[in-house]
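Shown here: the complex without one of its protein chains, the others still in place.
Take a look at subunit A:
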Amino acid sequence: MTTVSPERLAKIFVEVADTLVDDFDLIEFLQTLTDRAASLVGAGAVGLLLADERGKLEFMAGSDENVTLVELFQLQTDEGPCLEAVRTGRPVINVDLGAAAARWPRFAPRAAAAGFQSVHAFPLRLRSQVIGALNVFGTSLGGHLAEADVPVIQALTDVAAIALLQERAIRRGEVLSEQLQGALNSRVVIEQAKGAVAQSMGLTVDDAFAVIRGYARRHSWKLTDVAHAIVTDPEALARLKES
């Protein structure tokens, strides 16, 4: 049970809006957003999935990016709360994972085995379209949503949808499709960079991601730009290794 104070809420929304400057990095923005959503309701993990034009759900960003968790997010392209939220356009709230094996035979046991007790999913809505979902996992320590939390998390999800558009006034539906494909491809570049750094520094891919993220932050560079440089310019990879 959480009760979010109005002050805390205002602070988070201002912070999120502040990040939406002209030239922001989408994946980094979505990471901040999932991070804040997690701390807001004391969730174990929060992730954001985008639906591609062929109906697959792709992991875009999360409050945590360990392999087990990313698999849990990704698994939902076949079944699970995110797929339901995308299909129905309605949030899925407070589902007890211990009692959800019949509803999601593959997803629920794996989520429970990863230490989560409850799960929620909020549709990422853009006008009449649902383009993805925000996924919230609760543990025994927190993440059960009170009634008042639901519109708050949905509002954060709606902000994520706005960020995806990047261009403030979109005249044509085509631009959304272009943006979405661009965002999905950026995510692929980050995975490629994780692999390159893991190999060159002898790290796990999880640790490699922390290294890339830290390096981008220290230099105030965009995560996507750093990832791109790592996989296209051997010198950029060497510089990161030395740093």
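In this section, a contact is a pair of C-beta atoms (placed from the backbone, for glycine too) under 8 Å apart; a residue touches a chain by one contact, two chains touch by 3 or more; residues count from 1.
FYI, contacts and distances are computed from a predicted model.
Think of the chain that is not pictured: of "ABC transporter ATP-binding protein", "Putative aldouronate transport system permease protein", "GAF domain-containing protein" or "4Fe-4S dicluster domain-containing protein", UniProt labels it "GAF domain-containing protein". Across the entire complex, the residue among A:L75, A:I93 or A:A108 in touch with the chain not shown is A:L75.
Looking at A:R87, A:R106, A:H219 or A:R239, the residue that reaches the missing chain in the full complex is A:R106. Remark: the omitted chain is touched by one listed residue; of A:G115, A:P151, A:G182 or A:G214 this is A:G182. Along subunit A, the points of touch with the absent chain fall at residues 52-56, 58-59, 70-71, 74-75, 77-78, 106, 171-175, 177-179, 181-182, 185, 188-189, 191-200, 205, 227-228, 231-232, 234, 237.
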